[in-house]
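Have a look at this one.
Every protein chain but one is kept in place in this view of the complex.
By written order: A and B. Residues from 1 in each chain.
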Amino acid sequence: MKSKKLWSFGLAAVLAVSLLGACSQYSSKSNASGGSMQVIKIATQSPLSGGSATLGEAIKLGAQLALEEQQAKFKKMGFKLQLVPYDDQGDPKKGVSNAQLIGSDDQVFGVIGHLNSGVSIPASEVYEKYAIPMISPASTATEVTDRNLKTVNRVCARDDFQGPAGASYAVKTLKAKKIFVIQDKTAYGQGLADAFKAAAEKLGAKIVGYESITVGEKDFNGVLNSVSSAKPDLVYFGGLYAEGGLIVKQARAKGIDVPIMGGDGLDSSTYVDIAGGAVKNTYLTSVAGDVSKTSEGKKFAENYKNKFRKNVESYSAYAYDAMGVMLKGLENAIKANGGKIPTREQVRDAVRAIKDYKGVVTEVDFDSKGDNKYAKVFIYKFNKAAYPAEQEGEISK
Amino acid sequence: MLTDLIGTLPQVLIDGLTLGAIYAVVAIGYTMVYGILELINFAHGEIFMTGAFIGTSLLFLFTGQGWIHTLPAILILLLAIIAASICTGVLGIGIERVAYRPLRNAPKLITLITAIGISFLLQDIVRFIAELKKGTYIINGPNLFNGQIHIKASSLWPEFHDATLKSSFLVVLLVSIVMLAVLDIFVNRTKWGMAMRAVAQDRETASLMSVNVNKVIAITFFIGSALGGATGVLFAVQYGTIDPYIGYTLGIKAFTAAVLGGIGNIRGSMAGGLILGLIEMFAAANLSGLTGGVFGSEYKDVFAFILLIIVLIFKPEGLFGKAAAEKV
Partner (left out) sequence: MGKYWIAFVANKSLSGGLFLLYVIVTSIGIYLSQKSIVSFLLLLASLLILYFLQFPDKVKWAAALVILGVVLPFAASHGQSYQSYMDVAVMVGIYVAMALGLNIVVGMAGLLDLGFIAFFALGAYTYGIFTTSQASHFMPFGHYPLSGASFWMFILIGCLFGALFGVLLGIPVLRVKGDYLAMVTLGFGEIVRIVFNNLDKPINITNGAMGISSIAPPELFGIRFIYPSQFYYVVLVLLLIVIYMVRRLERSKMGRAWKAVRENEIAAQAMGIPLVKTKLAAFAIGASFSGAMGVVFAAKQAFVDPTSFTYLESTTILVMVLLGGMGSVPGVILGASIITILNLQVLTEVTNWLNQLSMSGVLKIPDALSPAKMQRFIFGLLLIVFALYRSKGLLPAKNMHYDLEKLARRTHSMDAVPAAGETNKG
């Protein structure tokens, strides 16, 4: 008897939850039927939980800002724009199942995401099947576009451009002859560090150490001991801000005063929070330009702060531009289709065909693989413990 | 390469001792609970982590109040430690009452599963609270002890390089030693300590000797969790940055330390913790040198696990424990 009661209760609970879930479909349908406007949704997929949540959140908010700014324009064309954020948790399985959900929602015409290359790669196979264009503001692994898929694009630079750019700055400008490389054993960190290492060796520098750390660790004294005994001129770290900040802090505490350089994974305010004063004399290469250098950039940063009460991160600007490109492609597709709602294939091709789009931090022009021809790499230096850093130089293709 | 090894030895020693001290105190929490209940308290790592978060919030509070300028830093730290350990101690008692006591007579499997459940629960609850307050769950505590101390080890023997240590290391070491000493005295010289040892040896007979078993178990949990929480605060002070997932890996390594030293044996856990910390630091610094680049320092976690497996298979009673014959 008792088990039957518990049973019916359990079943009722499951039903209730699934009804709730189903409500989302019904409410979206009612949204669609509200008025004569057709709904066009753009999804974002980024890690909103997990270690890179700061960056993932920045991507979502930047894309949201861009979308909301253009909602009025699309309303005049008769379309209601909506943002659907998804959390891929940095997990390829979740990214793929979310991609399936996105693909089966026929109101979604594009995806801005992902952050991690390891999630972009399998998820993009799903997007390719459904012909949904994807623009990534942050996936830098070469594999992402090297597969020549029609739907995969990115506005950021590839690892094999960012790494050598950093190497050339390190060897030529900072005159580093002995370099110690540390990487965090993720697809991003390892890809970047390997590209840097290969380029630095080609330029004549000597790699005196190549160690890896684990994401989530807090104590890097072991690796740093190897660093101090190897006495390099520069330390390069391929990885994200959570570990990067700690490495910088602990290195300075050990008396390692040489410049420390990293990639765009360090480009966030949390990096400065964690490292504190130790962040002086560190460099990073980033594919995002400095928003405070142009007037549009400054306006963007202000709008972002007013709306979300948070400061911009590097990826916010990138996601903002990515969404801008996506919407431009959508607009072109609508116009080419005589003002009616286009098909996904049309949007995909229109996005790939974008030429000379001027965003707030970068210009965008996709080549045949989906890479951004205008992707530049900027070198930043931290002279004081404040974010953002100061731009020291830029390297273009 | 050998010169490198010897040269970095003082630094490795110091870093290893820091890490080892933290492992040692957390290991004691595991050992005490296992000694009394024969239960591996999976949630202990998360209690440690909760202590770190409570300590950091208290430090923020103190900094916000401006006390940090009026009182010496060490006093603030002590206040934070005491407050955090009381909180985590109470948390430990609560966990025991809710999740372990009803299952005291159930098969061990079920209690282990409950413990895993609690560890997950704690991780996520702390994450909620941190994210709600700060927007991210990676929290940076205020910097308390930042001075650097240089040890001129090269004056001892020319092969040694100089070592530097943060002054927070001394604080951590001192506080750990004080806690361990106090615990030792408590367990070996007081009446309650004797009661704890009695219940650990034979629960039923102890209850026949008019020892209030439930109370003793509650006290054990309180002390173990309080120590774990205090270590959490020390960890936060030493490394400056915490997140809800530090408990997991540290918990496993501390458990390894406890097993290494002999589970149920408090002094053994202390020794085990220090040994493990030293081995790990040594491996991290020198593994790539020793193996010619084949295995780098990323394998240092694997070290700890392999050590655990080897110890459990070949000498389950640990280095300092006594082999207990299984009576049928």
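Quick note on the criterion: a contact is a pair of C-beta atoms (placed from the backbone, for glycine too) under 8 Å apart; a residue touches a chain by one contact, two chains touch by 3 or more.
Bear in mind that the values here come from a model prediction, so they are computed numbers and not experimental data.
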### Task
Name every shown chain in contact with the chain that has been left out of the document.
A, B
### Summary
Checked against the full complex, the residue among A:185, A:280, A:328 or A:381 that touches the missing chain is A:185
### Residue, one of A:69, A:91 or A:201, that touches the chain absent here
A:91
#### Entry: Candidates B:31, B:57, B:123 or B:225 - the one touching the absent chain
B:123
## Note on the structure
Of the candidates B:6, B:110 or B:182, the residue in contact with the absent chain is B:110
### Message
Out of A:143, A:201 or A:394, which residue would touch the omitted chain in the full complex?
### Response
A:143
## Note on the structure
Hidden partner sits against chain B at residues 38-40, 99, 102-103, 106-114, 116-125, 127-128, 131-132, 248, 252, 255, 259, 293-294, 296, 298-299, 301-302, 305-306, 308-309, 312-313, 316, 328
### Summary
Even though one chain is not shown, chain A touches it at residues 1, 4-7, 10-11, 14-15, 17-29, 31, 48-49, 57, 82-87, 89-94, 96-98, 100-101, 103-106, 118, 121-122, 125, 129, 141, 143, 147, 185-187, 189-191, 212, 214
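As a convention for this text, only the chains that are shown with their structure count from here on.
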### For chain A paired with chain B, centre-to-centre distance based on mean C-alpha positions, whole Å
37
### Summary
Given the complex, residues on chain B that touch chain A span 4, 7-8, 11-12, 15, 18-19, 135-138, 140, 143, 148, 161, 164, 166, 235, 239-243, 245-246, 249, 280-281, 283-286, 288-289, 293, 296-298, 300-301
### Message
Quick check: in the complex, which residue numbers of chain A touch chain B?
### Response
51, 53-54, 57, 185, 209-214, 216-219, 221-223, 225-226, 228-229, 242, 245-246, 249, 253-255, 270, 273-274, 276, 310
